[in-house]
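Structure record follows, encoded as C-alpha coordinates.
Heads up, one of the protein chains got dropped from this complex, but the rest are sitting where they should.
Right, subunit A next:
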Amino acid sequence: MVALALRSLRKRAGAFTASFLSMFLGSAIIMAFASMFDTAEASGATGQARSTLVTMAMVVGGWGLLLVVFAVTSTLTLSVRQRAAEMALLKSVGATPAQLTRMIAGEAAALAVLAALLGAVPGALGGRALLALLHGTHQVPGDVSYAFGTFALGTGVGVTFASATIAALITARRAARVRVTESLMAAAAEPGRLGRRRTVFAGVFLFLAVDEAVVTMTMMRGKGTDAMAASGQADIFAAIGLALLAPVIVRRATALPAGPVRAFGVAGDLAVTNLRRRTAAMASAVTPIILFTGIAVGTLFLQATENAETARSGVAATADQKGIATLNLVVIGMVVLFAAIMLVNTLVAATAHRRREFGQARLAGATPAQVLGTVALESAVLTVVGVGCGTVASLFTIIPFDVARKGSVAPDGSAWIYVGVVALAAALTGLTALGAARRAVRVPAVEAVTA
(Lines give C-alpha, C1' and ligand atoms only; values in the text may rest on other atoms or scores of the structure.)
Protein backbone atom coordinates (compact mmCIF):
# COMPACT_ATOMS: atom_id res chain seq x y z
CA MET A 1 0.00 0.00 0.00
CA VAL A 2 2.93 2.33 0.63
CA ALA A 3 4.25 1.43 -2.80
CA LEU A 4 0.81 2.22 -4.21
CA ALA A 5 0.86 5.53 -2.35
CA LEU A 6 4.20 6.52 -3.87
CA ARG A 7 3.09 5.40 -7.31
CA SER A 8 -0.11 7.37 -7.04
CA LEU A 9 1.91 10.44 -6.02
CA ARG A 10 4.25 10.06 -8.98
CA LYS A 11 1.64 9.33 -11.60
CA ARG A 12 -0.90 11.93 -10.67
CA ALA A 13 1.05 14.76 -9.15
CA GLY A 14 -1.64 17.23 -10.22
CA ALA A 15 -4.18 15.83 -7.80
CA PHE A 16 -1.94 16.66 -4.88
CA THR A 17 -1.00 20.20 -5.88
CA ALA A 18 -3.24 21.89 -3.34
CA SER A 19 -2.10 19.79 -0.41
CA PHE A 20 1.51 20.09 -1.49
CA LEU A 21 1.36 23.88 -1.83
CA SER A 22 -0.23 24.37 1.56
CA MET A 23 2.39 22.11 3.13
CA PHE A 24 5.18 23.82 1.22
CA LEU A 25 4.07 27.34 2.07
CA GLY A 26 3.18 26.41 5.60
CA SER A 27 6.54 24.83 6.28
CA ALA A 28 8.27 27.86 4.74
CA ILE A 29 6.39 30.25 7.05
CA ILE A 30 7.00 28.09 10.09
CA MET A 31 10.70 27.75 9.31
CA ALA A 32 11.14 31.45 8.58
CA PHE A 33 9.89 32.33 12.05
CA ALA A 34 11.40 29.31 13.80
CA SER A 35 14.82 30.27 12.48
CA MET A 36 14.62 33.35 14.75
CA PHE A 37 15.16 30.91 17.61
CA ASP A 38 18.22 29.44 15.88
CA THR A 39 19.44 32.97 15.31
CA ALA A 40 19.03 33.83 18.99
CA GLU A 41 20.88 30.69 20.05
CA ALA A 42 23.69 30.89 17.52
CA SER A 43 24.41 34.58 18.00
CA GLY A 44 24.18 34.43 21.78
CA ALA A 45 21.86 37.44 21.75
CA THR A 46 20.73 38.54 25.18
CA GLY A 47 18.09 40.66 26.84
CA GLN A 48 15.54 42.50 24.71
CA ALA A 49 16.97 41.23 21.45
CA ARG A 50 16.78 37.61 22.57
CA SER A 51 13.26 37.91 23.87
CA THR A 52 12.14 39.60 20.63
CA LEU A 53 13.62 36.80 18.57
CA VAL A 54 12.23 34.02 20.73
CA THR A 55 8.78 35.63 20.93
CA MET A 56 8.77 35.94 17.19
CA ALA A 57 9.68 32.28 16.75
CA MET A 58 7.09 31.04 19.21
CA VAL A 59 4.13 33.38 18.86
CA VAL A 60 4.15 34.08 15.17
CA GLY A 61 5.25 30.56 14.35
CA GLY A 62 2.31 29.38 16.40
CA TRP A 63 -0.17 31.18 14.16
CA GLY A 64 1.47 29.58 11.18
CA LEU A 65 1.19 26.15 12.77
CA LEU A 66 -2.51 26.60 13.30
CA LEU A 67 -3.02 27.63 9.70
CA VAL A 68 -0.96 24.75 8.35
CA VAL A 69 -2.88 22.09 10.23
CA PHE A 70 -6.07 23.70 9.06
CA ALA A 71 -5.07 24.16 5.45
CA VAL A 72 -3.57 20.70 5.09
CA THR A 73 -6.62 19.05 6.60
CA SER A 74 -8.99 20.92 4.33
CA THR A 75 -7.03 20.37 1.11
CA LEU A 76 -6.38 16.73 1.91
CA THR A 77 -10.03 16.08 2.72
CA LEU A 78 -10.94 17.59 -0.62
CA SER A 79 -8.43 15.52 -2.58
CA VAL A 80 -9.50 12.30 -0.87
CA ARG A 81 -13.17 13.08 -1.40
CA GLN A 82 -12.48 13.63 -5.07
CA ARG A 83 -11.04 10.15 -5.22
CA ALA A 84 -14.12 8.51 -3.73
CA ALA A 85 -14.57 6.45 -6.88
CA GLU A 86 -10.95 5.32 -6.78
CA MET A 87 -11.32 4.31 -3.12
CA ALA A 88 -14.45 2.36 -3.98
CA LEU A 89 -12.57 0.66 -6.80
CA LEU A 90 -9.71 -0.30 -4.49
CA LYS A 91 -12.17 -1.69 -2.00
CA SER A 92 -13.96 -3.65 -4.69
CA VAL A 93 -10.68 -5.38 -5.61
CA GLY A 94 -10.12 -6.28 -1.97
CA ALA A 95 -8.35 -3.40 -0.19
CA THR A 96 -9.17 -3.33 3.52
CA PRO A 97 -9.95 -0.05 5.30
CA ALA A 98 -6.60 -0.32 7.09
CA GLN A 99 -4.80 -0.63 3.78
CA LEU A 100 -6.60 2.42 2.42
CA THR A 101 -5.70 4.37 5.53
CA ARG A 102 -2.06 3.37 5.09
CA MET A 103 -2.18 4.48 1.47
CA ILE A 104 -3.68 7.89 2.22
CA ALA A 105 -1.41 8.49 5.21
CA GLY A 106 1.56 7.27 3.19
CA GLU A 107 0.82 9.73 0.39
CA ALA A 108 0.43 12.58 2.84
CA ALA A 109 3.59 11.74 4.78
CA ALA A 110 5.75 11.43 1.66
CA LEU A 111 4.30 14.68 0.37
CA ALA A 112 4.91 16.42 3.70
CA VAL A 113 8.60 15.47 3.88
CA LEU A 114 9.19 16.58 0.31
CA ALA A 115 7.25 19.83 0.81
CA ALA A 116 9.03 20.65 4.07
CA LEU A 117 12.50 20.00 2.66
CA LEU A 118 11.77 22.17 -0.37
CA GLY A 119 10.14 24.73 1.91
CA ALA A 120 13.45 25.16 3.73
CA VAL A 121 14.76 27.31 0.88
CA PRO A 122 12.05 30.01 0.93
CA GLY A 123 11.91 29.52 4.70
CA ALA A 124 15.57 30.46 5.09
CA LEU A 125 15.21 33.39 2.70
CA GLY A 126 12.10 34.59 4.52
CA GLY A 127 13.86 34.28 7.87
CA ARG A 128 16.78 36.31 6.57
CA ALA A 129 14.40 39.02 5.38
CA LEU A 130 12.65 38.95 8.73
CA LEU A 131 15.93 39.47 10.58
CA ALA A 132 16.85 42.29 8.23
CA LEU A 133 13.55 43.88 9.16
CA LEU A 134 14.33 43.53 12.86
CA HIS A 135 17.76 45.02 12.24
CA GLY A 136 16.22 47.87 10.29
CA THR A 137 13.83 48.74 13.10
CA HIS A 138 16.58 48.38 15.71
CA GLN A 139 14.74 45.73 17.66
CA VAL A 140 17.72 43.47 17.25
CA PRO A 141 21.27 44.80 17.09
CA GLY A 142 22.96 44.63 13.70
CA ASP A 143 25.71 42.30 14.93
CA VAL A 144 23.24 39.47 15.46
CA SER A 145 23.73 37.41 12.34
CA TYR A 146 21.28 35.04 10.76
CA ALA A 147 21.29 31.36 11.49
CA PHE A 148 19.10 28.65 10.06
CA GLY A 149 19.57 25.52 12.09
CA THR A 150 18.15 22.40 13.57
CA PHE A 151 15.30 24.10 15.41
CA ALA A 152 13.92 25.69 12.24
CA LEU A 153 14.38 22.58 10.15
CA GLY A 154 13.14 20.28 12.89
CA THR A 155 10.08 22.36 13.61
CA GLY A 156 9.30 22.87 9.94
CA VAL A 157 9.62 19.23 8.93
CA GLY A 158 8.17 17.93 12.19
CA VAL A 159 5.11 20.16 12.24
CA THR A 160 4.39 19.69 8.55
CA PHE A 161 4.85 15.93 8.80
CA ALA A 162 2.74 15.64 11.94
CA SER A 163 -0.08 17.88 10.71
CA ALA A 164 -0.16 16.11 7.34
CA THR A 165 -0.26 12.68 8.95
CA ILE A 166 -2.92 13.66 11.45
CA ALA A 167 -4.96 15.29 8.71
CA ALA A 168 -4.58 12.19 6.56
CA LEU A 169 -5.65 9.87 9.36
CA ILE A 170 -8.75 11.94 10.06
CA THR A 171 -9.58 12.02 6.35
CA ALA A 172 -8.79 8.36 5.75
CA ARG A 173 -10.85 7.15 8.66
CA ARG A 174 -13.84 8.87 7.16
CA ALA A 175 -13.12 7.63 3.62
CA ALA A 176 -12.35 4.06 4.67
CA ARG A 177 -15.46 3.69 6.78
CA VAL A 178 -17.81 4.18 3.85
CA ARG A 179 -18.92 0.94 2.20
CA VAL A 180 -18.20 0.24 -1.45
CA THR A 181 -21.62 0.99 -2.86
CA GLU A 182 -22.07 3.98 -0.59
CA SER A 183 -18.78 5.53 -1.71
CA LEU A 184 -20.05 5.73 -5.24
CA MET A 185 -23.27 7.30 -4.06
CA ALA A 186 -21.55 9.62 -1.64
CA ALA A 187 -19.85 11.20 -4.61
CA ALA A 188 -23.27 12.18 -5.89
CA ALA A 189 -25.16 13.58 -2.93
CA GLU A 190 -23.45 14.87 0.16
CA PRO A 191 -25.41 16.47 2.93
CA GLY A 192 -23.96 19.43 4.81
CA ARG A 193 -23.91 17.72 8.16
CA LEU A 194 -21.40 18.58 10.83
CA GLY A 195 -19.43 15.86 12.52
CA ARG A 196 -19.35 16.02 16.28
CA ARG A 197 -15.59 16.55 16.29
CA ARG A 198 -15.91 19.43 13.89
CA THR A 199 -18.56 21.07 16.06
CA VAL A 200 -16.38 20.67 19.15
CA PHE A 201 -13.33 22.20 17.43
CA ALA A 202 -15.45 25.06 16.12
CA GLY A 203 -16.67 25.67 19.67
CA VAL A 204 -13.11 25.63 21.03
CA PHE A 205 -11.83 28.14 18.46
CA LEU A 206 -14.80 30.47 18.91
CA PHE A 207 -14.35 30.26 22.67
CA LEU A 208 -10.67 31.17 22.27
CA ALA A 209 -11.65 34.12 20.09
CA VAL A 210 -14.17 35.37 22.64
CA ASP A 211 -11.63 34.80 25.41
CA GLU A 212 -8.96 36.84 23.62
CA ALA A 213 -11.50 39.56 22.92
CA VAL A 214 -12.60 39.72 26.56
CA VAL A 215 -9.02 39.68 27.83
CA THR A 216 -8.19 42.54 25.46
CA MET A 217 -11.16 44.62 26.55
CA THR A 218 -10.62 44.07 30.27
CA MET A 219 -7.04 43.33 31.24
CA MET A 220 -5.41 45.16 28.34
CA ARG A 221 -7.51 48.28 28.65
CA GLY A 222 -5.31 51.35 28.54
CA LYS A 223 -2.15 49.29 28.13
CA GLY A 224 -1.57 50.87 24.71
CA THR A 225 0.36 48.91 22.12
CA ASP A 226 0.56 45.80 24.31
CA ALA A 227 -3.11 45.15 23.66
CA MET A 228 -2.14 44.14 20.13
CA ALA A 229 -0.58 40.88 21.21
CA ALA A 230 -3.79 39.58 22.72
CA SER A 231 -6.27 41.00 20.23
CA GLY A 232 -4.26 40.19 17.13
CA GLN A 233 -5.00 36.48 17.33
CA ALA A 234 -8.69 36.77 18.06
CA ASP A 235 -9.61 37.19 14.39
CA ILE A 236 -7.62 34.09 13.43
CA PHE A 237 -9.36 31.97 16.06
CA ALA A 238 -12.75 33.36 15.09
CA ALA A 239 -12.06 32.84 11.37
CA ILE A 240 -11.06 29.21 11.94
CA GLY A 241 -14.07 28.64 14.19
CA LEU A 242 -16.44 30.05 11.60
CA ALA A 243 -14.68 28.17 8.80
CA LEU A 244 -15.28 24.92 10.69
CA LEU A 245 -18.96 25.80 10.85
CA ALA A 246 -18.96 26.63 7.12
CA PRO A 247 -21.16 23.69 6.00
CA VAL A 248 -23.96 24.84 8.26
CA ILE A 249 -23.44 28.49 7.47
CA VAL A 250 -23.45 27.85 3.71
CA ARG A 251 -26.66 25.87 3.95
CA ARG A 252 -28.38 28.48 6.04
CA ALA A 253 -27.02 31.35 4.03
CA THR A 254 -28.18 29.99 0.68
CA ALA A 255 -31.72 30.28 1.94
CA LEU A 256 -31.30 34.05 2.15
CA PRO A 257 -29.93 35.01 -1.28
CA ALA A 258 -32.01 32.36 -3.07
CA GLY A 259 -34.49 34.99 -4.26
CA PRO A 260 -32.08 37.39 -5.94
CA VAL A 261 -29.91 34.55 -7.29
CA ARG A 262 -32.92 32.77 -8.78
CA ALA A 263 -33.79 35.99 -10.56
CA PHE A 264 -30.93 35.15 -12.93
CA GLY A 265 -33.05 32.41 -14.48
CA VAL A 266 -31.91 28.87 -15.01
CA ALA A 267 -28.27 29.60 -14.11
CA GLY A 268 -29.49 31.00 -10.80
CA ASP A 269 -31.71 27.99 -10.24
CA LEU A 270 -28.82 25.62 -10.81
CA ALA A 271 -26.50 27.68 -8.63
CA VAL A 272 -28.92 27.58 -5.70
CA THR A 273 -29.47 23.84 -6.08
CA ASN A 274 -25.72 23.17 -6.24
CA LEU A 275 -25.06 25.30 -3.18
CA ARG A 276 -27.72 23.42 -1.24
CA ARG A 277 -26.94 19.90 -2.39
CA ARG A 278 -23.16 20.18 -2.46
CA THR A 279 -22.78 21.98 0.81
CA ALA A 280 -19.62 20.16 1.85
CA ALA A 281 -17.69 21.02 -1.32
CA MET A 282 -18.97 24.60 -1.26
CA ALA A 283 -17.98 24.94 2.39
CA SER A 284 -14.40 23.99 1.63
CA ALA A 285 -14.33 26.79 -0.93
CA VAL A 286 -15.71 29.27 1.60
CA THR A 287 -13.09 28.39 4.22
CA PRO A 288 -10.14 30.22 2.65
CA ILE A 289 -12.33 33.24 1.87
CA ILE A 290 -13.22 33.50 5.55
CA LEU A 291 -9.57 33.19 6.63
CA PHE A 292 -8.40 35.62 3.99
CA THR A 293 -10.97 38.31 4.78
CA GLY A 294 -10.99 37.84 8.55
CA ILE A 295 -7.24 38.02 9.03
CA ALA A 296 -6.59 40.71 6.44
CA VAL A 297 -9.35 43.07 7.59
CA GLY A 298 -8.68 42.42 11.28
CA THR A 299 -4.95 43.04 11.16
CA LEU A 300 -5.08 45.99 8.77
CA PHE A 301 -7.64 47.85 10.89
CA LEU A 302 -5.77 46.93 14.06
CA GLN A 303 -2.69 48.59 12.64
CA ALA A 304 -4.69 51.55 11.36
CA THR A 305 -6.06 52.25 14.84
CA GLU A 306 -2.63 51.84 16.37
CA ASN A 307 -1.12 54.30 13.86
CA ALA A 308 -3.92 56.81 14.41
CA GLU A 309 -3.59 56.60 18.19
CA THR A 310 0.18 57.05 18.05
CA ALA A 311 -0.26 60.07 15.82
CA ARG A 312 -2.97 61.47 18.11
CA SER A 313 -0.75 61.16 21.18
CA GLY A 314 1.67 63.55 19.51
CA VAL A 315 4.83 61.53 20.19
CA ALA A 316 6.82 59.99 17.41
CA ALA A 317 6.49 56.25 17.05
CA THR A 318 9.18 54.37 18.91
CA ALA A 319 11.42 51.85 17.18
CA ASP A 320 9.46 49.17 18.95
CA GLN A 321 6.15 50.42 17.61
CA LYS A 322 7.51 50.78 14.11
CA GLY A 323 8.86 47.28 14.31
CA ILE A 324 5.53 45.89 15.33
CA ALA A 325 3.83 47.80 12.56
CA THR A 326 6.14 46.39 9.93
CA LEU A 327 5.94 42.95 11.47
CA ASN A 328 2.16 43.09 11.37
CA LEU A 329 2.31 43.87 7.69
CA VAL A 330 4.79 41.07 7.05
CA VAL A 331 2.71 38.55 8.93
CA ILE A 332 -0.42 39.66 7.20
CA GLY A 333 1.29 39.54 3.85
CA MET A 334 2.38 35.96 4.40
CA VAL A 335 -0.91 34.82 5.88
CA VAL A 336 -2.92 36.49 3.16
CA LEU A 337 -0.70 35.01 0.48
CA PHE A 338 -1.13 31.65 2.11
CA ALA A 339 -4.89 31.99 2.28
CA ALA A 340 -4.98 33.21 -1.32
CA ILE A 341 -3.06 30.19 -2.58
CA MET A 342 -5.27 27.93 -0.54
CA LEU A 343 -8.32 29.69 -2.00
CA VAL A 344 -7.11 29.35 -5.57
CA ASN A 345 -6.18 25.71 -5.17
CA THR A 346 -9.36 24.73 -3.39
CA LEU A 347 -11.41 26.34 -6.12
CA VAL A 348 -9.37 24.89 -8.96
CA ALA A 349 -9.57 21.39 -7.50
CA ALA A 350 -13.26 21.69 -6.69
CA THR A 351 -14.13 23.05 -10.13
CA ALA A 352 -12.03 20.57 -12.09
CA HIS A 353 -13.79 17.83 -10.19
CA ARG A 354 -17.09 19.05 -11.59
CA ARG A 355 -16.14 18.45 -15.20
CA ARG A 356 -18.53 15.49 -15.45
CA GLU A 357 -21.37 17.48 -13.90
CA PHE A 358 -20.76 20.36 -16.33
CA GLY A 359 -20.74 17.84 -19.19
CA GLN A 360 -24.06 16.43 -18.06
CA ALA A 361 -25.59 19.88 -17.95
CA ARG A 362 -24.28 20.61 -21.46
CA LEU A 363 -25.74 17.36 -22.78
CA ALA A 364 -29.07 18.36 -21.26
CA GLY A 365 -28.94 21.51 -23.36
CA ALA A 366 -26.84 24.01 -21.41
CA THR A 367 -24.56 26.26 -23.46
CA PRO A 368 -21.04 26.86 -22.11
CA ALA A 369 -22.19 30.39 -21.23
CA GLN A 370 -24.98 28.98 -19.06
CA VAL A 371 -22.53 26.70 -17.25
CA LEU A 372 -20.15 29.60 -16.64
CA GLY A 373 -23.06 31.77 -15.52
CA THR A 374 -23.96 29.17 -12.91
CA VAL A 375 -20.38 29.04 -11.67
CA ALA A 376 -20.21 32.84 -11.55
CA LEU A 377 -23.36 33.03 -9.43
CA GLU A 378 -22.12 30.31 -7.11
CA SER A 379 -18.84 32.21 -6.67
CA ALA A 380 -20.74 35.38 -5.93
CA VAL A 381 -22.75 33.68 -3.19
CA LEU A 382 -19.62 32.02 -1.77
CA THR A 383 -17.84 35.38 -1.76
CA VAL A 384 -20.71 37.08 0.03
CA VAL A 385 -20.90 34.31 2.64
CA GLY A 386 -17.11 34.14 3.05
CA VAL A 387 -16.64 37.91 3.25
CA GLY A 388 -19.56 38.16 5.69
CA CYS A 389 -18.11 35.54 8.03
CA GLY A 390 -14.61 36.98 7.60
CA THR A 391 -15.87 40.44 8.52
CA VAL A 392 -17.51 39.04 11.65
CA ALA A 393 -14.23 37.29 12.53
CA SER A 394 -12.25 40.50 12.04
CA LEU A 395 -14.50 42.31 14.51
CA PHE A 396 -13.17 39.97 17.23
CA THR A 397 -9.86 41.78 16.80
CA ILE A 398 -10.94 45.27 15.80
CA ILE A 399 -13.56 46.09 18.43
CA PRO A 400 -11.72 44.81 21.53
CA PHE A 401 -8.53 46.53 20.45
CA ASP A 402 -10.30 49.82 19.80
CA VAL A 403 -11.97 49.57 23.19
CA ALA A 404 -8.67 48.81 24.90
CA ARG A 405 -6.61 51.34 23.00
CA LYS A 406 -8.93 54.33 22.88
CA GLY A 407 -12.15 53.41 24.64
CA SER A 408 -14.39 53.52 21.60
CA VAL A 409 -15.59 50.86 19.20
CA ALA A 410 -15.24 52.89 16.04
CA PRO A 411 -12.18 51.75 14.08
CA ASP A 412 -9.79 54.15 12.44
CA GLY A 413 -8.59 53.49 8.96
CA SER A 414 -10.13 54.12 5.62
CA ALA A 415 -13.16 52.24 4.40
CA TRP A 416 -11.12 51.72 1.25
CA ILE A 417 -8.97 49.19 3.10
CA TYR A 418 -12.08 47.11 3.59
CA VAL A 419 -13.25 47.65 0.03
CA GLY A 420 -9.81 46.63 -1.21
CA VAL A 421 -9.74 43.38 0.77
CA VAL A 422 -13.27 42.48 -0.30
CA ALA A 423 -12.51 43.30 -3.93
CA LEU A 424 -9.41 41.12 -3.81
CA ALA A 425 -11.35 38.24 -2.26
CA ALA A 426 -14.10 38.59 -4.86
CA ALA A 427 -11.64 38.83 -7.74
CA LEU A 428 -9.62 35.81 -6.59
CA THR A 429 -12.75 33.72 -6.09
CA GLY A 430 -14.50 34.76 -9.29
CA LEU A 431 -11.50 34.65 -11.63
CA THR A 432 -10.23 31.33 -10.29
CA ALA A 433 -13.59 29.59 -10.41
CA LEU A 434 -14.40 30.94 -13.87
CA GLY A 435 -10.94 30.13 -15.22
CA ALA A 436 -11.15 26.56 -13.96
CA ALA A 437 -14.72 26.17 -15.23
CA ARG A 438 -13.78 27.54 -18.63
CA ARG A 439 -11.06 24.92 -18.87
CA ALA A 440 -13.53 22.25 -17.81
CA VAL A 441 -16.08 23.14 -20.50
CA ARG A 442 -13.44 23.20 -23.22
CA VAL A 443 -13.47 19.40 -23.15
CA PRO A 444 -16.20 18.02 -25.45
CA ALA A 445 -19.28 17.25 -23.35
CA VAL A 446 -19.44 13.60 -24.41
CA GLU A 447 -15.84 13.11 -23.28
CA ALA A 448 -16.36 15.00 -20.07
CA VAL A 449 -19.12 12.67 -18.87
CA THR A 450 -17.18 9.50 -19.59
CA ALA A 451 -13.93 10.65 -18.01
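Rule of thumb we're sticking to: contacts are C-beta pairs under 8 Å (C-beta built on N, C-alpha and C of every residue); 3 or more make two chains touch, one makes a residue touch a chain; residues count from 1.
In this section, contacts and distances are computed from a predicted model.
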Review point. From the names "Periplasmic nitrate reductase, electron transfer subunit", "CcoQ/FixQ family Cbb3-type cytochrome c oxidase assembly chaperone", "Apulose-4-phosphate transketolase subunit A" or "ABC transporter ATP-binding protein", which one matches the UniProt record for the unseen chain?
Key: "ABC transporter ATP-binding protein"
**Study point:** Of A:L89, A:I166, A:I417 or A:V449, the one touching the omitted chain in the full complex
**Key:** A:V449
Review point. Among A:A366, A:V422 or A:A436, which one is in touch with the chain left out?
Key: A:A366
Check your understanding: Can you name the residues of subunit A that touch the chain not displayed here?
Key -> 185, 187-189, 265-266, 269, 273-274, 277-278, 357, 359-370, 441, 444-446, 449-450
